[in-house]
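Attaching a single structure in structure tokens format; questions to follow.
Missing here: one protein chain of the complex. Every other protein chain is in place.
Take a look at subunit A:
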């Protein structure tokens, strides 16, 4: 074996983990060379345009496609009358059959914006023109999108992410508490808003269905697609070289891929379906609305006796989902009694799914706002309140923590922010017409690794080819995995070739749950270990080894494994106009060993911007009368613009996960989580008025 130590980006080549290396595909991206799913050239490519339902509930009574079929360039129309029949059992291991996948299977319309037809033509423009000529008649039925915890259809959520917590006697502890908080918090539906609209290019190559698709999980998507279309997995291959963000919205088989596959098979042509921005909003899943009740009870010294967290969220009648708002309540603080409940209300909406820290983002807003309210009633520093409730073992599970660095995050964050000396009473600082306030919040975020496989080949030239069905959705996974492989093989960066983004490589976890790098990194470490052992006997090269981590991961002891953060915010409020602006955000994160500080910091900073948007701007607006999503574009669905983003200081505290071979935890989503509560708490500190409903719109803040 040879090593090739040399300077890359001014850095030594080994060790690679810990080096702030820029993205390996960075130059391709900024120069336009990087190829996304819509950039791939395919001969005889046809283009599909989606037709969506304009009613929220009803039955398609007729489709007149004569004008469409006569329109220039139109090749065909696919709707429920001629669509391929799909396997109705297809779904996810967590949530069961997913009715959202059953596109064009019958005449039912169950949410506004549901795809009801695909028009395929020689060019995208001709497809769109043909789609506009399609006349779809619907018999409209009364719809129900009125969400609330007292809805008559409310029922318990699935428990695939663990049972409700029922530790101690909540009511008795509340009754015995010196101070009690009992408040209701509400969060709206939010969308992932990935920059790259979902796009798929599909063609048949012999018996094999080939797809280039924007997704977060090439292997998982291929497996689901195979099940959905009744094909053996080896006859489905899904690739994706570059993906322009996912944030949860590309973890499953998207409508673009289902519709393009149907068209490619039925019309025997390569077909591309690129969703428009509006279609991304209308046809790819959002985070559900939540309505949460948090009850906290503490003794006069601030020791928690009771944590009650009951969360209700909306789902579609077509698919189950768990927005696990109560995850943090089970693990972040010690309390004598902890009781959690998760309920769902099925409505006539697009099925909901994972969006940017599912569960924890809305859940932490409720719990960490309530903690601030408790500190207020205790007349205590909210930071100190969190110091006094540090658990020694899992508060509900009783299991040991692997590496719990929450207090370190609080301490380091407070120091960097300048928290000490804060007057904890509200409405004490005025600067001109502005009120100024500060607030903080913290969170945990579940971390683990999921089974994956990797193949490493020792090449005759002394280099190594690492293949894993990972995917880089813009986070820098490609760069991180190459560093992990170089270190695992004990070679320089240049000696590693990395192949990702191809389902044919073998089973691998998705870029989801903040667990891509932990899951894939482990598999690469395992394969490197096995390959190096194999090379000791001096075999003829090339030689390949494939390793799977299922057994190692499943044999780990049961323990509480979490990332942690503490977030501090300073805001200004103009009480005359209700405008809230964020001046400063500081986040300290315990996310295990950091593979690449440049990229992880960037990801956490981006996550905090998302948290800021969730606090102040993001909100899917449904028109109650029509049942439809009315702000389905970037002009009307607001998130932070550059001008809204202040100085953000995101950094790590020293951390190492002992149950991971590389010491890793997932740093992906935690950046988003505690920000909304920190900002809401700062708005209270500025104004004296609690904000229990997101986003903190100006009409909720304005004073008479």
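Heads up, the rule we're going with is that a contact is a pair of C-beta atoms (placed from the backbone, for glycine too) under 8 Å apart; a residue touches a chain by one contact, two chains touch by 3 or more; residues count from 1.
As a convention for this text, contacts and distances are computed from a predicted model.
A.B. asks: Considering only the chain that is not displayed, what protein name does its UniProt record carry among "ATP synthase subunit b", "Autoinducer 2 import system permease protein LsrD", "Xanthine dehydrogenase YagS FAD-binding subunit" or "Nitrite reductase"?
C.D. replies: "Xanthine dehydrogenase YagS FAD-binding subunit"
A.B. asks: Considering the whole complex, which of A:390, A:623 or A:654 touches the chain not shown?
C.D. replies: A:623
A.B. asks: Among A:123, A:137, A:159 or A:577, choose the residue that contacts the chain missing from this document, as touch is defined above.
C.D. replies: A:577
A.B. asks: Residues of subunit A in contact with the chain that isn't shown?
C.D. replies: 54, 125, 128-129, 132, 433, 574, 576-579, 581, 616-617, 621, 623-626, 630-631, 635-636, 638-644, 695, 697-699, 702, 704
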